[in-house]
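All protein chains of the complex are present and in place, except for one that has been dropped.
The chains carry the letters A and B, assigned in the order they are written, with residues numbered from 1 in each.
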Amino acid sequence: MDYMGFLIFLGVMLVLSLLLISLNSLLGPKTPESMEDYPYECGVPLYDLSAQSTFHQGYYLLGLLLLLFDIEAAFLFPWTVVYKHLGVFGFVEMFLFVFILTYGLLYAWRRGALDWQFEEEVFER
Amino acid sequence: MEGLLSALIIIGIKILVILAIVLGVGAYLTLVERKVAAHIQRRPGPMVVGWHGLLQPLADGLKLLTKEDLFPRYGNKFLYNLAIVMALVPASLVFAVVPFGPEFEVFGIRVKPILTDVNVGLLLFFALGSLAIYAIALAGWASNSKYALIGSMRKAGIVISYEVVITFALMGPIILAQTLSTYSIVQQQIEQKLWYIWLQPVAFVVYMFAMLAETGRVPFDIQEAEAELVTGFTVEYGGMKFGLFPLVEWYVETLSLSAIAVVVFLGGWSPINIPFVGFIDPLFFLGPLSPFVWFVLKVSLLFLFVLWLHWTLPRYRIDQITSTAWKVMLPLTLVNLVFTAIIAPVVWR
Partner (left out) sequence: MPWAKEEDFIELKKKFPDLQIEVKPTITNLHISKDKLIELLKDLKDLGFKLFVDHSVIDFPDKKPRFQAFYILYNVEERKRVVVKTWTDGTLPSIEKLWFAGKWAERECYDMFGIKYEGHENLVRAFMWETYQYYPLRKDFPLEGYANVDLPSLNEVLYGDNLTGTMNYSRMHTAVPTLEDLEITEKKRLKKKAQIVLNWGPLHPGTHGTMWFLFDLEGERVVQCDVILGQLHRGVEKLAENQMYNQFLVYTDRMDYISALCSNQAWVVAVERLLGIEDLVPEKAKYIRTMMSELQRINSHLLWLGTYALDLGALTIFLYTFKEREKIMDIIEGITGARLTISYPRIGGVRMDLPEGALEVIKAFIKRFPKELKDWENMLTRNRIWLRRNVDVGIISKEDVYFYGLTGPVARGSGVPYDMRKLEPYDAYPYVDFDVPVGEKGDVYDRYLVRLEEMRQSVRIIEQCVAVLEKMPRSAPFFAESPDPKKIKLSIDGIGLKVPEGEIYSSGENPRGELGFFIYSTGGVKPYRVKIKPGSMYNLCIYPKLMQDRVIADAVTILASLDPVVGEIDR
């Protein structure tokens, strides 16, 4: 019952966004030209035809780190809400938990997962 | 049945108000930004359309709506359109958990000016924020253009780094308030006579940084760095589809994140606060409207501060941004968390 407003709003926003997307095709002019949908590469022919090739794995490492820390956050949320009733025991317990995960962050830092731009990659030129 | 009908009507009115904010105020914020930017740069800004440019957003919206609907040649049509939906919907849904003022009575019905007052309101906010990443990644991938892909990967990298930072930064006030419901957090601040910013300045500063990064504002706006990537992941979008992306990113998201900042750190709709002593209300003459005015005032202050930074500072490089997030901000938030856990019992007494 609490979420009814939310769900109605969700529906309204979905409809609205679909409407906004389709408005362009309804209201806009239609003048097809041969080169107008060529991908933007500063006006010259593409060197590589498809951009959906491999990409740098530094981004993937960031995603992994996000996963770890989001799950840690998910565990911390209930603790923060009921902290008042937990006393010193709760504090020490969570301190240990956060400490272990911080140690994980330090490990990632030391191993260079966070300097993802300038890894020591030996590349034959 | 009677209760259901009145509940539906109230929900309908609230939805209309929020829609007015998302689309209407959001569009007018483009004008505010352009005027503020212009005056910082010693020029008048938009002056032609309407009196001093007041109808400019209308003109811009009409222009964008009547542009040709292009589709990149090698793109993926379904993901291309899905990206826009995933950008607009979660960003505006955040307003569902933002409380605009205290509970009031109208025609004998008690109304809370918040759309969904659930006791996990902040959790909903975090979840919706995480959905925003999909929009960015999908837009870049679906366009199948190198510039779009590079831009979207960069932006996605930044957003996920600062997601973590926001999550941990907001845990401090949650400890002090012992609840995840946004309405109750404001009530707790009023009861404890304490804006949480006095106790959590570090968390506030970190949250502001993270807000600038999430919404793609300077100094973290490598996405819109025209000199490098033209318009980044929106380079293959045209017309209103293109118009929606900055609207959502720069204006709707900034508004919603500022609103959450005001709710969590600055006491929501309460007037000026002296810690542990009480509240002073210079706007007492407005009567029952005063809390709403205070809320709007605080959100506008934060927004203007963000604008001020945008037009003054240069921008950082991508690796500097992500390394700042993980090496500086995250440890700061963890330290803040431990510190808050220690001093919380003192506050409650």
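Simple rule for what comes next: contacts are C-beta pairs under 8 Å (C-beta built on N, C-alpha and C of every residue); 3 or more make two chains touch, one makes a residue touch a chain.
Just so it is clear, the structure is predicted and the values come from calculations on it, not from any experiment.
*Asks:* If the hidden chain were put back, which of A:Val12, A:Leu27 or A:Leu46 would touch it?
*Replies:* Only one listed residue reaches the unshown chain, and that is A:Leu46.
*Asks:* Looking at B:Ile150, B:Leu257 or B:Ala325, which residue reaches the missing chain?
*Replies:* Touches the omitted chain: B:Ile150.
*Asks:* Looking at the whole complex, which of B:Tyr134, B:Phe279, B:Trp311 or B:Phe339 touches the chain that is not displayed?
*Replies:* Selected residue, touching the omitted chain: B:Trp311.
*Asks:* Could you tell me which of B:Gly50, B:Pro219, B:Pro246 or B:Pro331 touches the chain that is not displayed?
*Replies:* Within the whole complex, the residue contacting the unshown chain is B:Pro219.
*Asks:* Applying the definition given at the start, please give the residues of chain B touching the unseen chain.
*Replies:* 37, 40-43, 146-147, 150, 154, 218-219, 221-222, 225-228, 230, 311-320
Note that in this section only the chains that are shown with their structure count from here on.
*Asks:* Distance from the CA centroid of chain A to that of chain B, rounded to the nearest Å?
*Replies:* 17
*Asks:* Which residues of chain A touch chain B once you look at their complex with the stated criterion?
*Replies:* Of all residues in chain A, those touching chain B are 2-6, 8-10, 12-14, 16-18, 20-21, 23-25, 27-31, 36-41, 48-52, 55-56, 58-59, 62-63, 65-66, 69-70, 73, 76-77, 80-84, 91, 94-95, 98, 102, 105, 109, 114-118.
*Asks:* For chain B, which residues are in contact with chain A within the complex?
*Replies:* Per the touch definition, chain B meets chain A at residues 7, 11-12, 14-15, 18-19, 65-74, 81, 84-85, 88-89, 92-93, 96, 115-118, 123-124, 126, 130, 141, 143-149, 153, 156-157, 160-161, 163-164, 167-168, 171, 174-175, 178-180, 230, 235-236, 238-241, 244, 318-319, 322-323, 326-327, 330-331, 334, 337-338, 341-342, 344, 348.
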